[in-house]
Structures are given as C-alpha cells and as structure tokens.
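All protein chains but one are shown at their positions in the complex.
Here is subunit A:
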Amino acid sequence: MSGDSVVSGSGMPGDRPKRTVGRTAAGTRLRRLFEGGLLQGGVQGSPVLRLFLRWVRRPLLPVMRLWRRNIQLRVVATTLLMSLGVVLLLGFVVIGQVRNGLLDAKVRASQSQATGGFAVAKQRADEAAGTNGTATGTTPGTADGSTDGTAGADGRPTQNVIQWMSDLVESLSSGGAGAFDVVTLPVGDDSGGGRSPRGSGNVNPTSSVPSDLRDRVNSGTTAAQSYTRIVYSNGKDAQPALVIGKQVNDPNGRPYELYYLFPLTQEEKSLSLVKGTLATAGLFVVVLLGAIAWLVVRQVVTPVRMAAGIAERLSAGQLQERMKVTGEDDIARLGEAFNKMAQNLQGKIQQLEDLSRMQRRFVSDVSHELRTPLTTVRMAADVIHEAREDFDPVTARSAELLADQLDRFESLLADLLEISRFDAGAAALEAEPIDLREVVRRVVGGAEPLAERKGTRIRVVGDLQPVVAEADARRVERVLRNLVVNAVEHGEGKDVIVKLAAAGGAVAVAVRDYGVGLKPGEATRVFSRFWRADPARARTTGGTGLGLSIALEDARLHGGWLQAWGEPGGGSQFRLTLPRTADEPLRGSPIPLEPKDARRRRRPDGSGTPRTEKRATVPAQQSGGHAPALPPRAPAVPTADPTALPGNGNGARVVPRPTGPVRRPEERPAADPGADAGAVRRESGPREPAGPEDSTEPGEAFRGR
C-alpha cells in the first residue's frame, strides 16, 4: 500500500509535466501545421501543391497578419462565430419544438377525422351492400361477393359501385371543405370495377400518395399515416400534407384504399413565420453581440494600445510620456502603474545620465588638471635629461629613469582616460572608407625599429588587393599597432605575420606570432584590464596593461570583433574583424581564428613525434648562432591566400612543409579528413607542447644574452 502510494506519488509529478509537454507539443504541432502548412508553405507534398498553396497564401498573408496583430478583430470575429453557433443551435431547437407541437395537434385532429371517415365509409358500404342484396335478390354471403365479381360483367353492380364510390368520395370530402381531401385507390393493379383512382378537390390521387404508405396500408387492416406532398391536377403548387389511409371494403365486399389527405399549409405558414422571426432575431442578436464585443474590446484595447504606443515612445527616449488616467478601474490602475514605472525609469535614467555626465566631466577635468602639471614636469624632465651628460653618473641615471617613467606615466594616463571615455560612452566613431593596407603599412613601419631590436621580421600577406572598410583610421591603427607591438614583444624574435583578407561583408587583419603563445583560457583573459600573462616578465615590457582592453573597445565601437587564439609554446594569433560598412552586423570573418599552421592542425599525419623534434630544433638552430632571418618554421606559413575563408582552405596547399614538401601533401589527405584519428592525437596532445617549450629555453637564453 505504502509502496503504491509512493509510486503514485512519485508518478504524479512526473506525469504532469509530461502531459503539459504533450499538450504544448500538440499545440505547436497544430500551429505548425496551420502556419507552416498554410502560411509558410512548409508542405512536404508535391511541388504543384506547394505552388498552389503559395499562390493561395499570398493574398491571405496581409489578412493573417492583421489577424495576428489585431486582438480586437480576433475577439469580435470569435464572438460573432460563437454567437452565430449559439443562435443556430437555439433556432434549430426552437423550430423543432414548434414544429412538433404544431404537427402533434394536427395529427391528433386528423386521426380522429380520418377514423370517423373510415367508419362512415364502412357503414356506407354495409348499407349499400344491404340495399344491393335486396334489390338484386341475390343471397348475401361470401360466395355472393365472388359471384358478384364475376357476374359484374353484366355492368349493373359495377355501375353501382362506381357511382357509389364517387358519392362516397364527394360526401366524405364535403365535410372537409379544403381542410382535407379524400382519395380512393384500388388495391394493387386491380383498376377494374370502378376502382380507378379518384380524388376530391383536383388532387392527383396516384402521385399524392407515397407508395410505401400504400404497401403498409395493403399489408394490414389498420390505419397508417405518412407525410407527403399533395400534387394537384389543376396546376396548383404541390403542398405538404399528412396522409392517413386504410383499406376499406366496397359494397361488394372488395377492398379498396381510402386515404385522407390533410394539407399542412397552415402549419407550414406558422412554421415559416416562426423561422423568419427566429432568423431575424438571431441575425440581430449576432450583429448586436458583435457590436457589443467590438465596443467592449475597444474599451479594453484602446488603453492597452495607448499604453503600447506610449511604451514605444518611452523606449525611444521620450521619457516624459505618460498615460492619461481616468476613473478607478483596472485600466486606470494599469495606467497608474505604468506611469509610476515610467516615472521611476525616467528618474533612474536621469540619474544615470547625470552620473555619466559627471563622470565625463570629471574625466575631462582630471585630464586637464593632471595634464597641466604633467606638462611642466615633462618639460622639466626633458630639460634635465638633455643636460644629463654634465651630471655625475647617479644623477644622470636618475634623469634617464625620470624621463622613461614619465613616458610610461603619460601613456598610462592617456590609456586610462581613453578607457574611461569608453566607459562613459563618450567615444565616438568617425568612420570613413579606408584601405586597411595603408593602416597596416603605417603600423608595420612604426613597429620596425622595435622589431629590429628584437630580431623579428614583420611580414605582411594578403595585401595585393585593396582591403577597404568603413572604419575610424585612428582607432584601427591604434588596435593594429597594439597587436603588432605585442606580437613583436612576445614573439621571441621569430617572424610576425600580418595577414589581411576581405570576404563577404567583413574585412579582417590577423597578427600571428610564434612566441610563447597563450595557455588555455588565456585567450579571453588577455583582454582584461591590467591583466598580465606572467607578472615576472611583464615588468620588462613597458605596456600599460590597458592596450588590449582599449583595442577590444575600439573593435566593439566598430561593431567588429577582436579575438585571440594561442597555444602554449606555439605562438598566438590575434584577429581583428570589421564589418565592411559601419552599420552592417558581422556574420563571419574572412580569416579563421585558429591559424592553419597551428600545432593541433599540423599534427594529423601521424608523424607527430618526429615533427615535434624537428620543431624543437628551431630554437636550437637559432641559439647556434646561424642567425637565419627566419626561423625554419616561417616558410611553413605563407598563408598568402587572401580569400581563405574558414573551412575552404586546403591544408595541403596552405601549409607546405619545410622539409619534404612533395611527400607531405600525399600523406595529408589520407590523414586529414579522419577525425577518428583525433583520439590518438588528443592523447598525445598535453604531452606535446612540453617538448618545444622546453627546447625554446635555450633560444630564449641566447636572446637574453
């Protein structure tokens, strides 16, 4: 028991979400079927069907959009539909009941009338049989009847019956006088002996009586009834009627069918009157309900629309917009709450704006207040620095330090002000179409002296075609200068490749170095303010620690990206991607972030270990003092394919090997596509960087010396 309850207890919560999921899934499926099928054209069927649906859909789309967007229309339409349904239902029920009531009365009256008539007919037949018998002298009896039938050939009895029948019909129908008609029909096809069909009041006897009623009448002796339409022989319109029939014997004792036809004209009239009244009333009700719904929804929707409009204006910056509040109802409460919200928002925004303005003002003031004394100090230091040859060594060195550190202080101050300008949102983009090759040339030219000191060669690839983008030349130059100088400083004397490319709506510049690289996770942290990869090393390189943060902000200001990639010991690549036009969103970059010559990509042909050794010799050669302008790895990087998009590159083409370039491309295709070999490679992954990194050390030591 307890187990059961536990199970059900645990089952219930599990069940419930499942059910909801099912319902929503069904709902979405329904909607998908509706929208997808009818509106979006997501039909799986034949193209012809799809074409047809598209053709149907096109004029429907504005209507559907109106339907989706206009709640008033939706409510009114729903109200109309539903009230129409209710009115129709009501109408059918009412009409049914009225008809039943009318017919019940009529049927009862008709039945009694018909019963009376049948009795009269029987009585007349008996009477006529009696007079006939005495007049002709034949003995009454059953045998008589049959004799009579055969003897009827002489004409007399038959004559009598014909006359009798006509009299009977006339007398029976005379009591009706339009309230009913009487019809006699012979049983079966026996139309002889005066039994030809007859009817009163121009009724067409045969076609007015349904055949299935005749069957029923003939199969029994009781009365039977049915509904029919009376067909008139004088051209009068057919009329609905109730027909009651019975098999009766004529004076000769032979059966015939006697029918009473009661026209339902009156009832029909009453019913159509009721129908018309109901229809009119229903139409009025539906229309009025629609109008009421429209009015009611308008009452609710108008303030909502007003609120929406005002909210839109608010969000567009018109903070003084308020809703008009009248009364004390829910709408008024909505308005009040809305206004309170707007008030608070305006207050907060005002406050933030004030703060931002103060911040900017403060920054500007600090800038001025700090800069004026700094200018004096700077000039004084320079004068002292100029004259240092006349000083004793200690003072001279002090003067040097003073001048150097003033430089650093200045750049730090400039960076700080720059970044606070970004923080205050005061940075403005002055974008115009520029050729990034020009910028790169200037930057490389500017970094040349530093590169010479470090023994690094800066190479530019992909500068055959113009790389034009709408950008702020000053900012882009600052970003690139930062990247190039960083690459040279951390490149350990190896080549630095600056690669340009343009594709689609984007241009990119990537700066690749082969220095210490980045540890996992550092690729994002490099952009943090005052972040230093290695606190011990950073002291020697004189950056402010804000360069990359500013560069990132500059890239963002352009709507562009600045991203870093690196592997320990394998160097790093920083990529700046800018949209070609200032207001275009970026979708991709023309240069892959991870370079083609990344170690992870170079490894795949299985000869990873030997190559690691080969690479390990790179710094060793340098330390050997051969002083090759390029480290041996450099030739492996002529990724001079300016249109290289992520994914369209062919590894074999882009990364020829330094040794055996003929052999490698053959191996590569076999190994490259197979990601299955990745497991093995990945296993050796963590171990591998250790090799070159260790071996880098001699090189570094050499350079240190």
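We take it that contacts are C-beta pairs under 8 Å (C-beta built on N, C-alpha and C of every residue); 3 or more make two chains touch, one makes a residue touch a chain; residues count from 1.
Please note the rule applied: contacts and distances are computed from a predicted model.
Visitor: For the chain that's not shown, choose its UniProt protein name out of "Cytochrome c heme lyase subunit CcmF", "DNA-binding response regulator MtrA", "Autoinducer 2 import system permease protein LsrD" or "Predicted molibdopterin-dependent oxidoreductase YjgC".
Guide: Not shown, but named in UniProt as "DNA-binding response regulator MtrA".
Visitor: Which residue, A:375, A:405, A:465 or A:581, contacts the hidden chain when the whole complex is considered?
Guide: Reading the full complex, the residue touching the unseen chain is A:375.
Visitor: Can you say which of A:130, A:309 or A:433 touches the chain missing from this structure?
Guide: From the options A:130, A:309 or A:433, the contact with the absent chain belongs to A:433.
Visitor: Using the touch rule from the top, list residues of subunit A that touch the missing partner.
Guide: Where subunit A meets the chain not shown: residues 364, 367-368, 371-380, 382-383, 410, 421, 432-433, 442, 473.
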